[in-house]
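Omission of a single protein chain aside, the complex is shown with its protein chains in their original locations.
Entry: chain A
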Amino acid sequence: MKILVPVKRVVDYNVKVRVKADGTGVDIANVKMSMNPFDEIAVEEAVRLKEAGIATEVVAVSCGVAACQETIRAAMAIGADRGILVESEIELQPLAVAKLLKALCDKEQPTVVICGKQAIDDDSNQTGQMLAALLGWPQATFASKVQLADGVASVMREIDGGLETLEMKLPAVVTTDLRLNEPRYATLPNIMKAKKKPLDIVKPADLGVDVTPRLATLKVAEPPKRSAGVRVADVAQLVDKLKNEAKVI
């Protein structure tokens, strides 16, 4: 069983981005870039399925600029077997990424695709669902537990108000939530090994996909800033402020 894991290169979660003064976007020159945290969880899950003898091959895919090769190498250091970069200089929106991944699935025929639930830069939370739609496959989003057996995936999902368990026929798309697993740290020997693993590079045109953005960003602005209020000395003063100043209790 082959598992495909899409991994996105994003601004590291520790970085607080700044909006550019001209309002055209956020300033990401010289900031630390990392693999989207939810995708690390996805790679870890796929690698565990391989270690458990359920999966036979884990393929990491990234769509974007040439530097996404680093993200693919990071996935390989966790344990992915090989990588594919779909190289594009233009901004790739979730629908375009889903179409690229669909084209790769047609070629690679994976049994499961494990995506992150959300990229922490665009916060879209769309790509996995879109890919499932384009493939006509079932989907299990926001997974906190995945079991695969006899052509069926049993997935526990995080939903509003609790948890849901669903079963779906394979092939299928899963998207990861935070509690699915704790990704391992890549060891130095594994980082070295990752450098030798195969990494193919294709272009959107090779896959016959039109990646023209459908959404134009007209402006990016700083949200209204919340200023720090006051320090209260004790509980009595806090209660007084809440009752008489803020009038919220």
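Quick note on the criterion: a residue touches a chain if its C-beta (ideal position, glycine included) is under 8 Å from a C-beta of that chain, and two chains touch if they have at least 3 such contacts; residues count from 1.
FYI, contacts and distances are computed from a predicted model.
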{"item": "Missing subunit (named according to UniProt) among the choices \"K+/H+ antiporter subunit F\", \"Molybdopterin dehydrogenase\", \"FAD-binding protein\" or \"NADH-quinone oxidoreductase\"", "value": "\"FAD-binding protein\""}
{"item": "Selected residue (touches chain absent from view) among A:A29, A:L188 or A:I249", "value": "A:I249"}
{"item": "Selected from A:L163, A:M192 or A:A205 as touching the chain missing from the view", "value": "A:L163"}
{"item": "For chain A, residues in touch with the removed chain", "value": "11, 13, 16-17, 19, 26, 38, 93-95, 98, 117-118, 120-134, 137-142, 144, 154, 157-169, 177-179, 213-223, 226, 228-232, 234-236, 238-239, 241-242, 246, 248-249"}
